[in-house]
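The complex appears here without one of its protein chains, the remainder shown in place.
On to subunit A.
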Amino acid sequence: MHQLNLAEIARGLADKQFSSEELTRSLLARIQQLDPQLNSFITVTEELALAQAKAADARRSAGENAPLLGAPIAHKDLFCTEGVLTSCGSKILSGFKAPYNATVVEKLAAAGTVTLGKLNMDEFAMGSANESSHYGPVKNPWDLTRVPGGSSGGSAAAVAARLLPAATGTDTGGSIRQPAALTNLTGIKPTYGRVSRWGMIAYASSLDQGGPLARTAEDCALMLQAMAGFDAKDSTSVEQPVDDYLAALTQPLKGMRIGLPKEYFGAGLDARIADATLAVVEELKKLGATVKDISLPNMQHAIPAYYVIAPAEASSNLSRFDGVRFGYRCENPANLEDLYKRSRGEGFGAEVKRRIMVGTYALSAGYYDAYYLKAQKIRRLIKNDFVSAFNEVDVILGPTTPNLAWKLGEKSDDPVAAYLEDIYTITANLAGIPGLSMPAGFVDGLPVGVQLLAPYFQEGRLLNVAHQYQQVTDWHTRAPAGF
């Protein structure tokens, strides 16, 4: 049963081949058996899952037939779940049981999903390897000595290892797409403002966006359909109707104009990944797409801009973790300053501290114009690059990552090397456009991902291209050995 993807589970439940409770029990047992190798879960919510599964089965018996009714999923551990530990992968949120549900959690629960638990992640979503979690690193099921990518590494590893069919993630600079690429999954970062951020603990507010990781584009469409929509509780949420993503999947690709930015195929890219990417282009041509070379000239400035803006926002967003109202507090504080210094000093890990310091510096008097304001200017230029490019093409295609999944610990002493892994993904966050990563083959037994980018609110187009590609290829169906 664990090999079934979300769409297959939906059909199986609708046809009453199995009940949600049976499926849930089977996956819970599988998590218990296999997750110790992966460390993808921080919390397994067995009781909650079984109660939700029984409720879903009852709704099904009563005649309800929603596609996600009874489907098991899990949430990245920065989505607030009422009464359940919501840790952000950080010691500083030790014991923090959220007093409310995130809108995404609420919406997926309303759609009838069953929550199996909370998934491991880089601390406060800061990282591309899932090695910065207080709850330990997550392993890549394709090679347990390698990283699964990050920061939604727990989500990626769990779905890739068939512990569950789909999971939520968040993407601030590539945190859905990069781990999807490294674990042979399909993952989509929607347009900024498409999915509510209420209850999604912030890393960098102007870049963060929630989205699904699953095995297929169709599964992502099912998930996103339930997650997306305007939310009056999030002022940056956009009041625009949600497209019918499932209907979009089946559009033929004839005449679809695909742009290949030359900057995505330059130095630093593993040649084998470049080859796999171009092979995808050939397949899409066979499906009727046309291809055009384009340029995104300001891409070279994206990493410095991102590593100013994201830490700047983070330095402020993370101020509320002060040991006063919730989470970790140091033992026997001598006075207020000691309380702050030790609670935060002991509660945050090294990467989080590094980014808080970078961000604090960038916002300081005398440096603000040189760093933060300049980064915002670059951000506008990057956005303009995309706007011009999308006058010529419908979708932009390139590799998701410059390298394959690396060994655990390989880049943990070299933060800049790790930051460079985000080079192809962060521009979508800076511009706010949607991006998707899909499986595109293997190199040395390790998955390769290809990224698709589209104009604002064209999530349907991304899912369409990926789905059509997945109709003529089988990379996405391959499971890691032992799972």
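By definition in this document, a contact is a pair of C-beta atoms (placed from the backbone, for glycine too) under 8 Å apart; a residue touches a chain by one contact, two chains touch by 3 or more; residues count from 1.
Heads up, the rule we're going with is that contacts and distances are computed from a predicted model.
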item: Name of the absent chain as recorded in UniProt (options "MnhB subunit of Na+/H+ antiporter-like protein", "Aspartyl/glutamyl-tRNA(Asn/Gln) amidotransferase subunit B", "histidine kinase" or "NADH-quinone oxidoreductase subunit K"); value: "Aspartyl/glutamyl-tRNA(Asn/Gln) amidotransferase subunit B"
item: Touch with the omitted chain, as defined above, among A:100, A:442 or A:483; value: A:100
item: Residue, one of A:108, A:156 or A:200, that touches the chain absent here; value: A:200
item: Residue of A:195, A:276, A:289 or A:312 in touch with the missing chain, whole complex considered; value: A:312
item: Residue of A:264, A:306, A:328 or A:372 touching the missing chain in the full complex; value: A:372
item: Missing-partner contacts on subunit A, residue numbers; value: 78-80, 86, 88, 93, 96, 98-100, 102, 197-202, 204-206, 232-236, 312-313, 315-316, 318-322, 324-326, 336, 340, 360, 363-365, 368, 372
